[in-house]
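In this view, the complex is presented without one of its protein chains, the others remaining in place.
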Amino acid sequence: MAKDYSYEIEIKVRDYECDAQGIVNNANYQHYFEHARHEFLEHAGCSFGAMREAGIEPVVARIEINYKNSLRGGELFVCKLFMRREGIRFVFYQDIFRKSDGVLCAEAKVTTVCTREGKIIKGDELVEMLGEYISE
Amino acid sequence: MAKDYSYEIEIKVRDYECDAQGIVNNANYQHYFEHARHEFLEHAGCSFGAMREAGIEPVVARIEINYKNSLRGGELFVCKLFMRREGIRFVFYQDIFRKSDGVLCAEAKVTTVCTREGKIIKGDELVEMLGEYISE
Amino acid sequence: MAKDYSYEIEIKVRDYECDAQGIVNNANYQHYFEHARHEFLEHAGCSFGAMREAGIEPVVARIEINYKNSLRGGELFVCKLFMRREGIRFVFYQDIFRKSDGVLCAEAKVTTVCTREGKIIKGDELVEMLGEYISE
Partner (left out) sequence: MAKDYSYEIEIKVRDYECDAQGIVNNANYQHYFEHARHEFLEHAGCSFGAMREAGIEPVVARIEINYKNSLRGGELFVCKLFMRREGIRFVFYQDIFRKSDGVLCAEAKVTTVCTREGKIIKGDELVEMLGEYISE
């Protein structure tokens, strides 16, 4: 069953992101996922900077990543995502597919919350800003 | 209830590991956790290199991280861990505590499996190598 | 006087590449320069992997970087380069310009040599592979 993604970005693996095993180091997928989220938010007219200016500081509370297949230096991949509000949480579902054959390489569930001056808030402002980009 | 850790390592945050928010970037915790696991394995007489030479390639299948409190540049922290065999999985339970006040900053559950020539194996050799270091 | 660049690539700063000062950490420019070199070599039909298969291991012997202006999260920049053979050295001249206003942010001179089994070689094979891409 195809997921209903609301954003995708194509990225190319940089050689320095690979480790001695010749594959992308696990932690770098988290960098890819973060970069894709920030690009998505900017695309949705709600840049990370804009949120900060609005006094909203989104923070990652939990991350889960399943590693399925390894990416290698120079390979192209697509990071697809959609985001859902679950109570006070804003949850990103993100998948990374190798472009050459569409194989799923990694899938992540990233749970974020909005904070203001260190306190967790409901983040209604974010819902307004993101509107259609928040999946049911 | 205190967990029964079998290894701990003290690490100091490097300034370049912090992002524009002035705190350690989320992905860098994964680097800390990985480094702690490799140091633990070396300490247990079962270095990453040794395993490779034995034809065993441990791979991370899944990682879960809960982010509790942020670390800042120059802060000292302790990464404590224990490891358990769960079926064919070798699961690392790792916690990061800020040294100055003992506050829990991040906790991870890292699920790994052993592979040989790309195929998942039971990893009995690893059990022999690690012996006492594998918690019940 | 405009330099006669033989390759350029556009890259966008990723937020995690910035440090607590809110600007791209100095070391990351070296990552950008390396990535641009590898992309250039691939573009020139002489990928890093291809060289390795040919038994040629290019290594960086020296790097000089002048930092002129800082890049910030989300900014687009263009890395332009040309390469020259100077004796047994293959020297890359690389400049990074912010895209929005064309300001020079960093300029690098990267001196590399070719090695085979750890010994420095003249690298004539590389000259053949790169041909027109090597500036006089």
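Order of writing sets the chain letters: A, B and C. Residues in each chain are counted from 1.
Throughout what follows, a contact is a pair of C-beta atoms (placed from the backbone, for glycine too) under 8 Å apart; a residue touches a chain by one contact, two chains touch by 3 or more.
Predicted model, so just to flag it, every value in this text is computed and none were measured.
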Partner chains on view for the chain not depicted: A, B, C
Touch criterion as defined above, residue of C:44, C:65 or C:127 at the omitted chain: C:65
Absent-chain interface as seen on chain A, which is shown: 15-16, 18-20, 22, 25, 27, 73
Interface with the unshown chain - residue positions in chain C: 21, 25-28, 30-31, 34, 57, 59-67
On chain B, residues whose C-beta touches the chain left out of the figure: 14-16, 31, 34-35, 38, 42, 47-49, 73-74
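Here, only the chains that are shown with their structure count from here on.
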Most centrally placed chain, judged by C-alpha centres: A
Per Cα centroids, the chain farthest from chain B: C
Interchain centroid distance [CA atoms averaged], chain A/chain B, Å: 23
Cα-centroid distance, chain A relative to chain C, in whole angstrom: 29
Overlap residues in chain B, where contacts from two or more other chains coincide: 25, 27
